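Heads up, one of the protein chains got dropped from this complex, but the rest are sitting where they should.
Then we have chain A:
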Amino acid sequence: MPVQLDIISPEKVLVSREVEMAVIPGAEGDIAAMPEHAPVMLLLRGGVVSLYENGVVTDRFFVEGGFADITADRCTVLADRAVPVSEISVDEATARLEELTTLWGRSDKHDDPQSIDALQAQILSARAEIDAASAAH
């Protein structure tokens, strides 16, 4: 029995099909959505969603933060931004990382912890995007 996987960004639906298993980058570690999984709702970190069929990865999508809703037969990924790994622009991601790093250097570390956390998450996400792209190419 497959899992119905949907990867949705605010603008459109990227993927909507049945897969054997999907590995999702949760904020506190990767989690695999498989049939009969206990219902979980989780926060995502920037990372790669891998789609498995017959034990091999068939597709990889980079998601930049968001949420996932896993139930026994369905897995819905609500991504802030999502792109197929093959279409990531390394230059763009590198530029973004540089911009974030300078922002990080300038920011006051005693500032409100929430915005520091958010910035940190963005930096990690940009790094993960570059890693994903260079691993694929």
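One rule holds for everything that comes next: a residue touches a chain if its C-beta (ideal position, glycine included) is under 8 Å from a C-beta of that chain, and two chains touch if they have at least 3 such contacts; residues count from 1.
The rule is simple: contacts and distances are computed from a predicted model.
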Undepicted complex member, UniProt protein name, chosen from "ATP phosphoribosyltransferase", "ATP synthase gamma chain", "Ion-translocating oxidoreductase complex subunit D" or "4Fe-4S ferredoxin-type domain-containing protein": "ATP synthase gamma chain"
Identified contact with the non-displayed chain, of A:43, A:95 or A:135: A:43
Candidate in contact with the missing chain, chosen from A:20, A:69 or A:131: A:69
Candidate in contact with the missing chain, chosen from A:13, A:57 or A:103: A:13
Chain A residues touching the omitted chain (full complex): 6, 8-13, 26-28, 31, 38-43, 67, 69, 76, 78, 80
